[in-house]
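First, the structure itself, so that you have it in front of you.
Note that this complex is displayed minus one protein chain, with the remaining chains in position.
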Amino acid sequence: MTSGLRAIAGFLIWASALSLLYGTLSLACAWGLGPAVTLAVLLILWLAHLALGGAILIGDVRFARGQDAGFGQRLSLGANAAALGATLFTGLPIVIASPTC
Amino acid sequence: MLPAAAMGGGCSGPLSTLDPAGPNAVSVAHLWWMMLAGAAAILALVIILFLVAFVRRDERGPVRERLWIGVGGFAFPVVVLSVLLVYALLRGEELLPRGSAPGAITIDAVSRQFSWEFRTGGRLESSGRLIIPTGRAVDVRVTSEDVIHSFWIPRLGGKIDAIPGHVNVVRLTADVPGIYRGQCAEYCGTGHSGMSFEVEALEPAAYDRRMAGAAP
Partner (left out) sequence: MSGEISPIRLHKELSRIWGTPPGWARLSAVNHTVVGRRFMLAAFIFFAIGGLLAMIIRVQLATPESTFIGPEIYGQIFTMHGTVMMFLFAIPMFEGMALYLLPKMLGSRDLAFPRLSAYGFWCYVFGGSILILALLAGVAPDAGWFMYTPLSSGRYSPGINADVWLIGITFVEISAIGAAIEIVVTILKLRAPGMSLARMPIMAWYLLVTALMMLVGFPPLILGSILLEVERAFDWPFFDPTRGGDALLWQHLFWLFGHPEVYIIFLPAAGAVSMILPVLARHPLIGHNWIVVSVIGVGFLSFGLWVHHMFTVGIPHLGQAFFSAASMLVAIPTGVQIFAWLGTLMAGRPQRVLPMLFLFGFFFVFVLGGLTGVMLAVVPFNWQAHDTHFVVAHLHYVLVGGFIFPMLAAAYYWLPHLTGRETSYHLGYVSFWLIFIGFNVTFFLMHLTGLRGMPRRIEAYPAELGWETLNLISSVGGFLMAIGFALFATDVTLQMLYGRRARRNPWRAETLEWATPVPPTSYAFASLPVVGSRRPLEDDPDLPRKLAAGEGYLGFARNNWMEVLSVSTGGGDIDHLVMLPRRTFLPLWTALATGVFFLGLLFKLYWLSGIGLIVTVGLLLRWTKGMGLQRDHGPLEIGRGESALAHYEADYPPSRWAMIFALLADGILFGSLAFALLFLWVVAPAWPPADLISGGWLQAFALMAGLGASAMLTRRAIRSGDDATPRERSLLLAAATGLMAVAAAALFFMSVLPDPTRHAYAAVTAALVVYCLVHAAVGVIFSAYGLYRSKTGYVSAARRLDLVIAQHWHDYTFATALIAMVLVLVVPMVMT
């Protein structure tokens, strides 16, 4: 059970990132927070999710190196690596598009 | 596009996005042609690889899984999509109605089943005919009084939905004077296919005269 959850942890983080980034932008626009504050909050959220995803991935890499990596461990490693890349790509617009409403 | 050219008129037409008459539409049309070229190349690659697999070869080397999955499935799309994303976002930013453009005009477009009303400066212009100057940004504030409609002048730029309870803004510019066609682009009931409108783009001087002449 826990190994199953570990394998999808990275994508759950990605889902959280997308929801929070989009939701925060909507709230920022509704509450008139202004571009600077919006950008700052979005950046912090994005980087926090990247850090969390990265930490899980590092754990996967260490675990896979430490012993004979079974199917479950390799699956976890691949899925969490892919998810980290997804979180990076999905949040990329923060540094390209303008944080205006 | 040879078969298309044979279809009489190639890409032109009163509602054609491929016959652009303003900078927004031009930008998107260019983007389309580039994407078409890229897509054609990728499709050709995939089909050629498929067919080559059927050519009988006696020597089949070791499977290069890393090449197929790592390069074909991963590295290649990542590079292409990253470039596309950055380019797309930058283009999109240019089209937004941000800040006030010099000499911009604001027009309110109110839609209902199944007609359009345009007002400039609070004054009802006309139903069904939008009058704009060339060479200046026109911010159209679009809303609906009943169901969702969509405001679209393909030769000038992208569309924006008319949603009851909301006001959405689209910024368009016409380069060349003339009559353009617009239409509702969101299914709104049995009169949807007839819910079109005309856009008359006038040289700035002619536009000012028309606006002055129409004042009470």
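Note that the chains are named A and B in the order they appear, and that numbering of residues resets to 1 at the start of each chain.
We adopt the following convention: contacts are C-beta pairs under 8 Å (C-beta built on N, C-alpha and C of every residue); 3 or more make two chains touch, one makes a residue touch a chain.
These numbers come from a predicted model, not from an experiment.
*Asks:* Given the contact rule set out at the top, which of the displayed chains would the hidden chain touch in the full complex?
*Replies:* The undisplayed chain, in the complete complex, is in contact with A, B.
*Asks:* In the complete complex, which positions of chain A touch the hidden chain?
*Replies:* Here the touching residues of chain A are 1, 3-4, 7-8, 11, 14-15, 18, 21-22, 25-27, 29-30, 70-72, 74-75, 78-79, 82-83, 86, 89-94, 96-101.
*Asks:* What residues on chain B make contact with the chain left out of this view?
*Replies:* Within chain B, the residues touching the omitted chain are 3-4, 7-9, 11-18, 25, 27-28, 31-32, 35, 39, 42-43, 46-47, 49-50, 52-54, 60, 63-65, 67-69, 72-74, 76-78, 81, 84-85, 88-89, 91-93, 95-96, 113, 146-148, 150, 152, 154, 157-161, 163-166, 168, 183-193.
The rule is simple: only the chains that are shown with their structure count from here on.
*Asks:* Would you mind pulling out the distance in Å between where the CA atoms of chain A average out and where those of chain B do?
*Replies:* 32
*Asks:* Give the list of chain A residues in touch with chain B in this complex.
*Replies:* Residue positions touching the partner: 85, 89, 92-93, 96-98, 100.
*Asks:* Once bound in the complex, which stretches of chain B touch chain A?
*Replies:* It is residues 78, 81-82, 85-86, 89-90, 92-93, 96, 98 of chain B that touch chain A.
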